[in-house]
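What follows is a short report on a single structure.
Note that one protein chain is taken out, while the other chains of the complex remain in position.
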Amino acid sequence: MAQSDQLEFLPREETAARRGFSLGSLALLAAVLALALALGAQLSRRQATRPASGPAPDFQLTRFEGGEVRLSDFRGRVVLINFWASWCPPCRDEAPDLQALYHDYHDAGFSVIGVNMLESSRQKALDYLAEFGISYPNGEDVGERVTRLYRVEAPPESFLIDRRGKTRRFYIGGIRYDDLSGSIERLLAEAS
Amino acid sequence: MNLPLPPAPSPMHQRGGELKASAVAKRLPWHIHLKILCLVAVLVFTAPARGQNDGVTDNDVIRVAERMYCPVCENIPLDDCETLACIEWKAEIRAQLAAGKSDETVINSFVARFGDNVVGVPQDPLLRALTVGMPLLATALAIGAAVFTFRRFGRHARLTSPGVDAGRLRGAAENRPKTDEAYRQRLEDDLRGRR
Partner (left out) sequence: MLAEIGLAALTLAFALAVYAIIASAFGARRAGDGLALSGRNAALLTCPALLLATGALVAALMTERYQLAYVYSVTDPQTPPLYRFTALWGAQKGSLLLWSLLMSAFASAAIGLNWRNERRLMPFAIAFMMASLAFFLGLSLFVENPFERWWIVPDAPLDEQVVSTVLIPPAAIAPLEANLRAGAQGLNPLLRHFGMVIHPPMLYLGFVGFTIPFAFAMAALASGDLSSGWIKATRRWTLIAWICLGIGLILGGRWAYDVLGWGGYWGWDPVENAAFLPWLMGTAFIHSVMIQEKRGMLKLWNMALVIATFSAVMFGTFATRSGVIESVHSFARSEVGFPMLAFWAAVTFAALALLLWRWRRGELRDERQFANLLSRESLFVLNNAVFIALFLAIFWGSFGLPIASELLLGAEVTIGPRTFEFYVVPLFIAMYVLMGVAPLSAWGATSLRRLGAALKAPLALTVICALLLGMSGTNLAVAVFGYGAAAFAGFVALIEFYRGARARRRGFGESWLRALTALFGRNQRRYGGYVVHLGVTVIGIGVIASTIFQTETQHTLARGEAVAVRGYSLRYDDYILAQAVDGRMMRIAAVTVFRDNSEIARLRPRIDDYPQMPMKIAGAHSTLENDFYVLLMSGDRDRATFRIYINPLVNLVWWGGVLLVIGTLIAAYPKVVPAK
């Protein structure tokens, strides 16, 4: 081992001590900052809550029967955005009430947009619409875009939008006719 | 496994002030309960699937489902997920398999409708390239850095100490511990930490 001791002993080149940072060091430090910024952006996205007040984010949905429905087209009307799925029991409970509300207040300026989320097959959604005789616009949320935009966790969730396009109330769970009718009437009474 | 972290239903700190109730006792995390009602299958009511003569076994469904995730279930494989949405999806997988579709077709049909977060390996070409490419790049960089370290020092050694060559190394090799005594000696040397 003595011999190998000798050959390990290698003199080293002396370099002058320098101050400050090299370019690589600066890049490394900048990378730490960039990572922190990205994490911060992601965290604030994650921490964002449902848009339960303020302007309702606009979206576009392809209706089951074809054609597009866009939230901004309903400006001037009171709109309920309802997220639903055919397998969700509270959705089935509220469906007749929603249809009845739509029927009763449609002419006064109230609309419902049904957003079908996490559905296993299109046919099940169509069966559901037929079963409850739903006539308001409905569409499948392809790619979960609207669901994500509104940060919906599980159906049913609903957002009530006033005539000026602002979210006024947010409902989690099934809705009863009587719960909603008062709010609708109040919002309909407001000027657009 | 891991960090203990309940979806802690602290009544005050639900997100975004959605919850308004007026007595402590009422401040049960009702929205949690509700979520359970609508999302979590109440297993009491689900009798075992019986007699489905569609030629698809539970194992076929598991085989596909264990490669998938439900988009609202916090990273639980579809296979192990008992929410109503997941049960519904598994039924759809079964139906599609019974219709003679291949595993890949079934998975792709879900990806097309719900996006890449329903599978454990992204299907989108760009995402897939990133998934596979970056770790390969990282590995290459790590090994490259190690090799660079050796090369730099190797050159340094040759420049400053021309005596270090293969011949001397062979000399060192002759010293390899042939006997137990030598081996023991080497251990002792090692212990001393020749600094």
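What to note about this one:
Letters A and B name the chains as they come in the text, with residue numbers starting at 1 for each one.
Note that in this section a residue touches a chain if its C-beta (ideal position, glycine included) is under 8 Å from a C-beta of that chain, and two chains touch if they have at least 3 such contacts.
Just so we're clear, the structure is a prediction, and the values are computed from it rather than from any experiment.
Taking every chain of the complex into account, the absent chain touches A, B. In the full complex, chain B makes contact with the omitted chain through residues 1-13, 15, 20-29, 32-33, 36, 40, 43-44, 46-50, 57-59, 62, 67, 69, 71, 74-77, 79-80, 82, 115-122, 124, 126-127, 130-132, 134-135, 138-139, 141-143, 145-146, 149-150, 153-154, 156-157, 164, 169-170, 172-173, 176, 180-181, 183-184, 186-187, 190-191, 193-195. Residues of chain A in contact with the chain left out of this view: 1, 4-5, 7-10, 12, 15-22, 25, 28-29, 32-33, 35-36, 38-43, 45-47, 148.
Following the convention adopted for this analysis, only the chains that are shown with their structure count from here on.
Between chain A and chain B, the centres computed from C-alpha atoms are 26 Å apart. Residue ranges on chain A touching chain B, taken from their complex, read 1, 3-5, 7, 10-13, 49-50, 52, 85, 87-91, 118, 120-121, 124, 140, 142-144, 153-156, 170, 172-173. Per the touch definition, chain B reaches chain A in the complex via residues 15-16, 18, 31, 34-35, 37-39, 70-72, 84-85, 87-89, 91-92, 95, 113-115, 156-157, 160-161, 163-164, 168-169, 171-172, 175, 185-186, 189, 194.
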